[in-house]
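Questions regarding the structure given below will be posed in turn.
Of the protein chains in this complex, all but one are displayed in their positions.
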Amino acid sequence: MAATIPLAMLRENCEAVIVEVRGGMGLTRRLTEMGFTNGTRVKVLHSTPPGPILVMIRGSRIALGRGLAMKIFVNPGEGG
Amino acid sequence: MEKIRVALIGNPNVGKSQIFNNLTGGKAHVGNWPGKTVEKKEGVCVHKGAEMHITDLPGTYSLTAHSIDELIARNYIVEEKPDIVIDIVDASNLERNLYLTLQLLELEANVVIALNKWDVAKDLGYEIDAKELSKLLGVPVVPTIATKKIGMEELKNAVIEAAKIKEKRRGLIFSYGKPFDDIILKIASIVQKDKELLSRYPVRWLAIKLLEADEEVLKLIDKSLCKEEVMRQLSEAKKILGEDIEVALAERRYSTISEALPKILKGARPLTITDLLDKALLNKYIGIPVFLAMWWALFRFAFDVSAPFSDLIDMLFSKLGEIAKMYIGDPKLASFIADGIFSGLGGVLVFLPPIFFLFLGLTILEDSGYLARAAFVVDRAMYKLGLHGKSFIPMLIGFGCNVPGIMATRTIDKEEDRILTILLNPLMSCSARLPIYVLIGSAVLGSYAAAGIYSMYILGIILAILMALLFRRVVPYFRGKPSPLILELPMYAMPSIKSTLIHMWERGSLFLRKAGTIIFLGIIAVWFLSSYPWGSVHQGDKFLLENSYIAILGKYIEPVFRPLGFNWMCAVALFFGFIAKEIVVGTFATLFGLEERSEDLSAALRSNGVFTPLTGLAFMAFSLIYIPCIATVGVIYRETGSWKWTIFAVTYGLILAYVVALTIVTFGRLVGFT
Partner (left out) sequence: MKQKAENRHIVIYAMILGVAYTIFGAAEFTLGIYNLFSPMDNAGLVGVVPADIFGGFAALVVGASYLSAISLLRGTLESWGFILVGMLLSAVFGVIYLLIVCADGFGTLLASLEGEAWTWGWLTSGSAGSGLLRPEIWLFFMSLPLAYLTLRKTERRGLKYA
């Protein structure tokens, strides 16, 4: 099992691949609509805790609240 | 002439309104979707003998039943069945944009894709094969650059061509994977037994929505004969496919897009100016200060640059009033025209320049992409206060005027967050209250006037913070945390002059229509109540306000305000301030028979002992907080849809205002002021 960490803990300029989205039904659905699905690549553009986090995903920049980013699990090992 | 009904749809930030303006020449009929508070924009475009009636649908990422915007868009397509749906896809953001496209195709809409921002995509180093995309999706794809009006002719041609195709596209566009496809087929075959549903809706789409447990579609099935069978199939499906069917289906859509993408899109994304700017604008140290500086710049622009225009309007209407008085014989009519109508019109139009300048500035900030960054940097602070990051734009607008500020809360998804933002908005000291501060400040605060005025704005902000924290904790409805931020940050772009001006005009004229009429009527009411009974008020050359209806009213209310040190004049002014805060100053002017903007009015307030520095400050605070003006109350009712909240907003304002003013006066007296 590859090591997975919450997206919120990924450092700036790092890339990773989404492994699991663990939100409640509503949140998971919204995230999925925006493209946050398993196997998708994300890159962290801005991350200064405790503020929100900015990622590049599927070619667009999406800002996520930190709490939300804690519920998205990614595998940095497979990142660029 | 052939009539073609066209709907425009697309993700937020794709340039939809630009294309709408290009097609309709900027002339739009703006209204509301029936029964909803969402704006509906319609326009007409004539091309090659065809008349296209274009409806602008709300920008959305998806077509689920989970938000009003999505429902409106979806229902329009499904129920109204427009001849063509133009799906505006952002070429620089292709992957995610296609998600909506797939859903449109499932709705069996007659889609024409406008592949917009083609230039940006090229600059980013992308190469897009529009022909291949068209082949894969089975719909025409027209590359466009809306900001430069490129591709518009081709788009119109494509629409006319596509409208000629009458048979609907049916069947599989893409596969959801065997287990899903089988169940979708099964449910679809059950549903089509209901002839009515079959004739009105795409059956396969219904099946997919049922699997997703779509509330609205479930309601449709509820009244159908096939309901039982369908429900049975659905519970079977849950056992096979699991609980999270909606999410699974969404993921499948994206997989389809990802697989097809390499055939359509090539190229990489280099460092862009957006990345550079974000480095500084989202920086944890200077991000918020930059935002505060921009905010200050906006206000300087809105108020100081517009000032002479307001003066001009003021002058104009005073002159008109003088002329009226000179040439109209009958004193009552003359007064009605001069002091009533012209004064009323002047009173409304005089604050139009700041409002328009404010909207101009806001539109530039929004269209350039900066406003999303601002939401990003303030989100953390807002979250701690129990507010959503998206609450701040409405608050910001509220400093100009609460009416558009409250209307701007529509972008907030969660209802609790939205209503909380609406309730707090009136505490943002709107531009109408400024003349009150200036008048009283210069009357009794002397050289500390500026400090006094600043303190009102700060007081408003502090109270808003306190109320936010209080409501979150005490009011059961608001318990719980605000919903988390999910916000797309578009690329920075130079807003085009024409579309900015159009946006500014739309918002400004909306405000004018709503608030303007009410304020105008209010001023006439003030005139009437202060001029009658005519005989007792106008005795010879004198203007005896003490005898008017307004004075009687004031003296009646006075006892309530005496603990605060306000006399009957203040009571009357506050009473009329309910109609519009601007009228407070006008009321004082009428009471003394003077011009509103003269220094004499300040002097009169001072010499007549109406206010002392202490009571003046208390009055300023009271007028900040008490009830929102009637236009605002109206908007609160419209946006919340409930009397309960509207009354709550009004009541808590009154109570808070009284408490704060009383505190100021009591504290001041204790410390030694008079």
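A and B label the chains in the order they appear, each numbered from 1.
The working rule: a contact is a pair of C-beta atoms (placed from the backbone, for glycine too) under 8 Å apart; a residue touches a chain by one contact, two chains touch by 3 or more.
The structure displayed is predicted, hence computed values, not measured ones.
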Among displayed chains, the one left out touches B
Which residue among B:Leu124, B:Leu265, B:Met428 or B:Leu564 touches the omitted chain?
B:Leu124
Consider the whole complex, including the chain that is not shown, and state which of B:Glu106, B:Asp275 or B:Glu366 touches that chain.
B:Asp275
Who touches the missing chain here, B:Ser92, B:Asn116, B:Ser530 or B:Ser548?
B:Ser92
Would you write out the residues of chain B that touch the absent chain, in ascending order?
92, 120, 123-125, 270-281, 283, 285-286, 289-290, 292-294, 296-297, 300-301, 304-308, 311-312, 315, 447-448, 450-451, 454, 491-493
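We take it that only the chains that are shown with their structure count from here on.
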Rounded to the nearest Å, the gap between Cα centres of chain A and chain B is 30
Which residues, counting only chain B, touch chain A once they are in their complex?
61-62, 64, 66, 92-96, 99, 244, 246-247, 250-251, 254-255, 269, 274-275, 278, 282, 284, 372, 375-377, 379-380, 383, 389, 481, 484-491
Which part of chain A faces chain B closely enough to touch in the complex?
21, 25-35, 37-38, 40, 45-46, 48, 50-52, 54, 58-65, 67-68
